[in-house]
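What you see is the complex with one protein chain gone and the rest in place.
In this document, chain identifiers A and B correspond to the written order of the chains, with residue numbering beginning at 1 in each.
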Amino acid sequence: MNKKSMKGWLYLLPAILFLGCFMVYPLIDVLVYSFEEGYNSASQTYLGVGLYNYSYVLRDPYFLQAVKNTFILVIITVPLSTGIALLISLGLNAIKPLRNLYQTVYFLPYVTNTLAVGLVFMILFKKTAYTDGLINLMIQWFGGQSVDFIDGPYWAKMFVLCFYTIWVVMPFKILILTSALASVNPEYYSAARMDGTRSFRIFYKITLPMISPMIFYLVITGFIGAFKAYSDAVALFGTDLNAAGMNTIVGYVYDMLYGNSGGYPSFASAAALILFAIVLTITCINLLISKKNVQY
Amino acid sequence: MKVVLKNLTKRFPSRTKNGADVIAVNNFDFEIPDGKLIGLLGPSGCGKSTTLNLICGLEPPTSGQIFFGDDDVTRLPPENRGVGLVFQNYALYPHLTVLENIMFPLQNLKGPEKMTKPAMREKAMTAAKLVQIDTLLERKPSELSGGQQQRVAIARALVKTPRVLLMDEPLSNLDARLRLQTREEIRRIQQETGVTTIFVTHDQDEAMSISDMIVVMKDGVVQQIGAPQEVYDNPVNLFVSMFLGTPPINVFDGKVENEKLYIGSEAVLSVPGVKDQPVSAAIRPEGFVLDENGPFTLNLSRVEVMGRDTSVVSTHPASRNVTVRSIIPARNKVDRSARTVRFSLLPDKVFLFDVDDDLRLPFVVE
Partner (left out) sequence: MIQKLDFDKIERRAASRKKVFHAVDYFFLTVWAVMVLFPFYWMLLTSVKSYGTYNSEYIPQFFTLSPTFQNYIDAFTTVDLGRYFLNTLIFTVVTTGLMMVVIIPAAFAFARLEFPGKHLAFTLFLSLMMIPNELVIITNFVTITNLHLRNTFTGLILPSVTSVFYIYLLKENFEQIPDELYRAARVDGTTDFKYLLTVMMPIAKPTLVTITILKVIECWNSYVWPRLITDDPRYYLVSNGIQEIRENGFGRENIPAMMAAVVVISLPLIVLFLIFRKKVMAGVSRGGTKG
């Protein structure tokens, strides 16, 4: 190898070292782990090779609960957050005074620590012996029955989780959609106004097709992000998510790896690969749909 | 439909905190006769596009009124004015086909004006045939050339049979060859439909060649209105004389003494009726006549042959431009080795302007 090509690889060396150690090797290893049956992390021995880890995980009620929770979370938060973000961005796009102020405020959740602000949501929704919490108080104002959102019924906990997740993902979506809307050539709107196009038709026939690539981008990244939900749930319900019945697939992986029920990297690997397969499938479906629908 | 603009003014608040307002259009007063093609002409930033936006209703005027026929449309939203607008970048919807683009305005009609699908299609087809794009109806705008896109934009503006057609720099995005072709096309379409048309351009060739009338603007103020030839032959001020004509007019520092125009030390033309004063003397390139005994001596730089005629490039100490350019018929031969060249001047191609206010100082042409 001559000096010139050596130099190229030399520049790449640090990146290759890091990626090799902490990405490529783990990637292969996780596959290996997932097929090693009865792996013992203390003695680093295993009994045999097979699909047992997968079948164990798929029969584990905690995993099934985690899958159910994750899917509910994804199905509720992705369309809802994208839809609300679109409405807010349209609203932002239509005003001039105070627009920057609103944009700044809306972006704040992005730069906050998910765990920290989750605590605030917890105390807002939690019902304790001392107080029903602010949200329950409001529910009572409107004549409703108070409910413990943090330690109470499943639907209440799911509601808080979805609510907080939407709160957390909104800044990114609003940011992307406002810049997509702002990049639509204003001449199109002038042209449509000249023709007396009604606002709804302008939105449906012009705005929506023009920003459809960005909407699909948000839906795809939204799906991927929501499937990996974990720290939002920890912030609200604490680290023992299985006990709270609010675990997510990623949470299940980590619990298998470490913590009270941990020490099973094989099960964790199998679960992580199942998650990867789910995300990959959904993303492919999304891409197929977007190919058909993104109009230009 | 005639269009009347009455004392039309548009101010924009200043960008800086304590600066003065920007007056984009100042007291525009003009009556556009029915069925004419009007060119709004001026350098960029002169307020011509703002004028167009005021007429179509995309911006409200600060003061003044706009009438279409006898209707006061000043405060009317654009969709109720019955105008068609062709945008500089065409603003064709990229996700719709040509036919869908042309039909778009029709689909917005509601109430008694609402049209059936076949009727819309037929109307769109008529418009498409008029601009000769009826073979491209199923294509998307990105599959069309610039000239074709332009035609689609015109068809879309015409499909609702507007009372007034407005065009913003309709040719600026086309290459030189297409520009020539398209401007004739615009003229043809305008004459076929008979719709009152106003178009904005910074290119004087474009405006002169197809307009019935041109309006020359500068800094928001109308300088001169008239038929193209008339404005060219009788500019009211120095700006108009300099803005019209290619190659541009040659301007000299001169003075008038005893009804004679002096440039440098030479008395080059007699100008009866002008009193003694310093003047700006503007001479059209075609106003120079090669004359061995002519009164006007210039330092010859070079001769450019252009086939039909010859362009003599020279310099003069009193010239405000770096070079003086004169155009003479090709059959008149210039001695290229000579240091100087002498001309006599055609009085109707020479204009004098006051050095203070740049207004025309008329003299009697014998």
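As a convention for this text, a residue touches a chain if its C-beta (ideal position, glycine included) is under 8 Å from a C-beta of that chain, and two chains touch if they have at least 3 such contacts.
Worth saying up front: this structure is predicted, and the values here are computed from it rather than measured.
J.: Can you say which of A:Gly50, A:Gly91, A:Gly144 or A:Pro186 touches the chain missing from this structure?
T.: Only one of A:Gly50, A:Gly91, A:Gly144 or A:Pro186 touches the chain omitted from view, namely A:Gly91.
J.: So which of A:Val67, A:Leu86, A:Val169 or A:Ala192 would be touching the chain we can't see?
T.: Within the whole complex, the residue contacting the unshown chain is A:Val169.
J.: Can you say which of B:Gly64, B:Gly82 or B:Gly294 touches the chain missing from this structure?
T.: B:Gly82
J.: Hey, which chain A residues sit against the chain that's not shown?
T.: Chain A touches the missing chain through residues 1, 4-9, 11-12, 14-15, 18-19, 21-27, 29-30, 33, 41, 81, 84, 87-88, 91-92, 94-95, 98, 102-117, 119-121, 123-124, 130-134, 137, 167-173, 175-176, 179, 218, 221-222, 224-225, 228, 230-231, 234-235, 238-239, 250, 253-254, 257-258, 265, 268-269, 272-273, 275-276, 279.
J.: Please output the residues of chain B touching the missing chain, sorted low to high.
T.: Touching the chain left out of view, chain B contributes residues 71-73, 75-77, 80, 82, 161, 163.
The working rule: only the chains that are shown with their structure count from here on.
J.: State, to the nearest whole Å, the distance from the C-alpha centre of chain A to the C-alpha centre of chain B.
T.: Computed value for the inter-centroid distance: 58 Å.
J.: Using the touch definition from the top, list the residues of chain B that touch chain A in their complex.
T.: So the residues of chain B in touch with chain A come to 56, 58, 77-80, 83-85, 87-89, 91, 93-95, 104-105, 107-109, 140, 142, 156, 160.
J.: Give the list of chain A residues in touch with chain B in this complex.
T.: Contact set of chain A toward chain B: 185, 187-188, 190-198, 201, 205-206, 209-210, 295-296.
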